[in-house]
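One protein chain omitted, others in place.
The chains carry the letters A and B, assigned in the order they are written, with residues numbered from 1 in each.
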Amino acid sequence: MSGAANPVQPLCPCEGEDPEKLAQFEQRIADGVHIEPGDWMPEAYRMGMIGMAEHHANSEIIGALPEGEWITRAPSLRRKLALTAKVQDEVGHGQMLYRVSQELGKSRDHMLRDLITGNTKYHHCFNYPAPTWADIAMIQWLIDGAAIMNQKTLAEGAYGPYVRTMNRINMEEAFHFKSGEDMVLTLMSGTKSQKAMTQEAFDRWWSITLMFFGPHDKPDAESRPAMRWRMKVETNNSLRQRFVNRFAPAAKDLGLIINVCEKDANGFVTSAREDELCRCDDTTGNWTFTDPDWDEFFRVIRGNGPCNAHRLSLRRFSYEQGAWVRNAVAHGAVNTPPAA
Amino acid sequence: MTASMNDVLALADDKLMLGHVQSDWTGLGPILEEDIAASAMAQDDLSHALVLYEFLATSDAQDGADELAFGRAVADYRCCDLMTLPDDFDWAVATSRRFLFAHFAAILLQDLRTADNAELAERAIRLQGEQAIQTTHLNAWMVRLGTGGDDAYARMQSALNTLAPHAGMLFEDIEDRDDRFARWQTAIAGALAEAGLTCDVDFPVASVKGGRRGAHAAHFIEQHAEMTQVRAAEPGAAW
Partner (left out) sequence: MSKRRDIMYDFPGDLPGGKPDDAHWAVYTRKKEDGPARWAGYLDAVDVTLALQYAREHYGQDEVCTGILIHRHEALADSEYGVDPIAGGDASGDDGEAWTVFAQRRRGMIHIEAGTVRAPDAATAVARARSKFANGKVSNIRVVREADCYQTTPDELAIWRNHDMSYKLARGYSKDVRAKWAQFRSRSDDDRYASEDIKDHY
């Protein structure tokens, strides 16, 4: 559902690598040729792709949790089915993304354990609470909307196995977003109290989504390994601008107010004022907007967000509860094919 | 066969509540691939409930289905409270409960295939194929877990011991109870024997009122409240 906004950036990427092989590898990428398993690749690329796919997979697995909380309370059978299917898709995306890293040499169990212990990270946005049904609508409209924009660019990357996985994920993502739009549209056409609930949810998720694409790029982003090796294809700022250009006018058309908000430690809004900057600059065609609070972003990814502890606690609970099942299945493996 | 609408409602309510409880596992299953498969089957149960509610609804199909699913008084639900017995995210309890119910549902759907009401019969035939996916999958899982070592065996037997006293109530107040109970015992016997597990279920005593006659356990009332809370907050609103 999400996308790696902060792929691993190797510090001294290619010390000790064969310069001729490295040059050929980089030329291949510059020529728009995909890298396939078995190709020679610098160790920094291999580690970078493992980390990137792993971060993306972790984000899917954790992303399943805030939305999963609402399956039991979905207000119609169709919404209940759709939300269950969406969360199910996220598990599937996690499984497919872990595969990319497995193929490069890290076991799935190792990755699940690293996620639980905090050795590896996941997208910051899933550390926030979803206190109302409207938050589910906002997550599927804003966060999935942002994820699709990001993932469409990731599908233009160089690494074959990851690109093929992006294509498969993007196929399913279309329904997530449409379902999210449908929910937001329904709520904003609804009762006064539904509209108020939706505005409050929007206040919670707008700035989180602005931060979804990652911090401001370093000035030399395009020459750093992540973009030079086409692990990512568009800068954070460019994606963020495209997101605002699309969603700010849409939000306003729905009757939502785009606010700059202060939040407490639990992720709840304590004050909101309309973002005076949020308007379209007619000369550039781009929307200007108030920069989100990057201190909050770094606090949250370092573990001090509202829900970090609960997310990992639930992941660990699932892992511990399930250990006996994994052992039992391995114990009783049946090697004969099914009767044809 | 003249199908009892009470039986249809019982089956729909069972599937709604099992689907509700089971869909809550999505994202927390013990193996990623099995999480996906189990969620697919939870969606099937919810979808089957929807198909049956649409059949039963007298007004507009989809709204009527939602009204039946979310809008009745607690005492008007005909589900067996086995469905909402808390599993505390114990895979042994969850799997065993799904196994016991899947075979019950398969028998009811088999009988509804020959209902006099052609529309009902057609729906039953459609659902029966998907029900078979569940019974096959769950038979295999009971065996895998029952024969998966001492620890797994102990957990599975303990789960069945917890569920057995409640399972008989699947047959409370439905048509052809004796016959269906016997068929169900036969249906579950194979997988249980292969798994080395036992599940001794008594035929329900007619005088003991349970979920199907509206005398629901506290855990059903709690689950029902959770399930309906958002919808109930804004009656009549579209979601």
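The criterion applied here is as follows: a contact is a pair of C-beta atoms (placed from the backbone, for glycine too) under 8 Å apart; a residue touches a chain by one contact, two chains touch by 3 or more.
Note that the coordinates shown come from a computational prediction; the quantities given were computed from them, not determined experimentally.
Engineer: Which one, B:V51, B:A121, B:A217 or B:A233, makes contact with the chain that was left out?
Structural biologist: Spelled out, the listed residue whose C-beta touches the missing chain is B:V51.
Engineer: Considering the complete complex, identify which of A:R113, A:K195 or A:R224 is in touch with the unshown chain.
Structural biologist: A:R113
Engineer: Determine which one of A:P75, A:G92, A:P225 or A:P292 touches the chain that has been left out.
Structural biologist: A:G92
Engineer: Touching the absent chain in the whole complex: find that residue among B:P86, B:P165 or B:G190.
Structural biologist: B:P86
Engineer: Take the complete complex as the reference. Which residues in subunit A touch the chain that isn't displayed?
Structural biologist: 28, 33-36, 38-39, 65, 68-73, 78, 81-82, 85-86, 89, 92, 95-96, 99, 102, 107-110, 113, 116-117, 130, 148-149, 152, 160, 163-165, 168, 170-175, 177-179, 181-182, 185-186, 188-189, 242, 246, 249-250, 253-255, 309-310, 313-314, 316-317, 319-320, 323, 326-327, 329-330, 333-335, 337-338, 340
Engineer: Which parts of subunit B face the unshown chain closely enough to count as touching?
Structural biologist: So the residues of subunit B touching the unseen chain are 24, 28, 32-34, 36-37, 40, 43-44, 47-48, 50-51, 86, 88-89, 126-127, 129-130, 132-133, 136-137, 140, 222, 226.
Criterion: only the chains that are shown with their structure count from here on.
Engineer: Could you tell me the distance, in whole angstrom, between the mean C-alpha positions of subunit A and subunit B?
Structural biologist: 35
Engineer: Subunit B touches which residues of subunit A in the complex?
Structural biologist: Contacts found on subunit A: 61, 64-65, 68, 71-81, 84-85, 87-88, 90-92, 94-95, 98, 108, 133, 183, 186-187, 189-191, 193-194, 314, 317-318, 321-329, 331-332.
Engineer: Okay, in this complex, where on subunit B does subunit A touch?
Structural biologist: 20, 23-24, 26-36, 39-40, 42-43, 46-47, 49-50, 53, 62, 65-66, 69-70, 89-91, 143-145, 147-149, 151-152, 155, 223, 226-227, 229-231, 234, 237-239
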